[in-house]
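The structure appears below as structure tokens.
Note that one protein chain of the assembly has been removed; the remaining protein chains are unaltered in position.
Up next, chain A:
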Amino acid sequence: MTLSRDMIVLGLETSCDETAAAIVRRRADGTGELLANQILSQMDHAAYGGVVPELAARAHVTHLDALITAALSEAKLDFTDLDGIAATAGPGLIGGVLVGLMTAKGLAFAHGLPLIGVNHLEGHALTARLTDEAPFPYLLLLVSGGHCQLLIVEGVGRYERLGATIDDAVGEAFDKTAKMMGLGYPGGPAVEKAAASGNADRFALPRPLTGREGCDFSFSGLKTAVRKALLDLEEVGPQDKADLAASFQKAVGDILARQTGKALEMAGARLGPAPRLVVAGGVAANRYLRTRLEALCQERGAQLIVPPPKLCTDNGAMIAWAGAERLALGLSDPLDLAARARWPLTDLAAS
């Protein structure tokens, strides 16, 4: 079933340390419009050098309903104008996911609206359709604090994974690198900033899985090498940290470009005559990595699509949009929907 009319969906995101509520309109022709985008980035985790799940969940429950009210007022809409309520149902930190999902159930129950439990990764995967009207199919490089994978996106709910990290996520490697050097949290922007004035060729860091078949990723050896390089230095000044950050970032760029290039080859004709590469997830906000992927796409004759940074990091708009895309296909969920801490995209066949 396809619903051929405009749909307005509220989306809630609470799976990590961003509390977010957003509203999108999906027009009958498949194009979209962001009507409201409210987001609260929790700052309480910085001192811990990483997200503390219980603290995150506590902040979500305190702030979420005010963000929903603010989103409605930003869009100049009322609850009765909504066609559906979407919330991240996983994967993520379960305590936080439950806050968003239960709030969504309360909203949906109140007005008899459809509930759409959105896979957080599908939110990232479909964002480029909201921001850039990207048609299916495309190759997706999903790079965030919790994920690093390459998928062919054939349609809503239709994903084929070509490769994924076998250990750390790429954003996790950034966070750990930043933490070791005391650069601050979150690590992505901190490393990028330090790297800007560093010599990327000073430290010889490994590129794990080089020469291996397939397009999986590994970052744990790289992280260990950063740690060793740091401990081997006799004295550590700001320039040393800048050089190490730049060397690390270059290694990540090499790894991402190499494996994404292999994935483009593996996908081959399935991406059509004008292949598209969509990059999503918080790490997509890194300008250096973006430049590397731009160069790769130029070399391969592919089109690079990167949504704006505020829609690459976790946000409610991607959840609202994925909810709208599912709703347009007649897909929604019952009120006894369970949250899932683990939920691979490839388990997500649209029925």
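Operating definition for what follows: contacts are C-beta pairs under 8 Å (C-beta built on N, C-alpha and C of every residue); 3 or more make two chains touch, one makes a residue touch a chain; residues count from 1.
Please note the rule applied: contacts and distances are computed from a predicted model.
Peer 1: Looking at what's absent rather than what's present, what does UniProt name the missing chain, "Peptidase M22 glycoprotease", "Sugar ABC transporter permease", "PssD/Cps14F family polysaccharide biosynthesis glycosyltransferase" or "(2Fe-2S)-binding protein"?
Peer 2: "Peptidase M22 glycoprotease"
Peer 1: One chain isn't shown here. Among A:Ala28, A:Met43 or A:Ala110, which residue touches it?
Peer 2: A:Ala110
Peer 1: Return the single residue from A:Val9, A:Leu64, A:Ala86 or A:Ala246 that touches the missing chain.
Peer 2: A:Leu64
Peer 1: Footprint of the hidden chain on chain A, which residues?
Peer 2: Touch set of chain A with respect to the missing chain: 47-49, 52, 54-55, 57-58, 61-62, 64-65, 68-69, 79, 94-95, 98-107, 109-112, 179-182, 184-185, 227, 230-231, 233, 236, 335-339.
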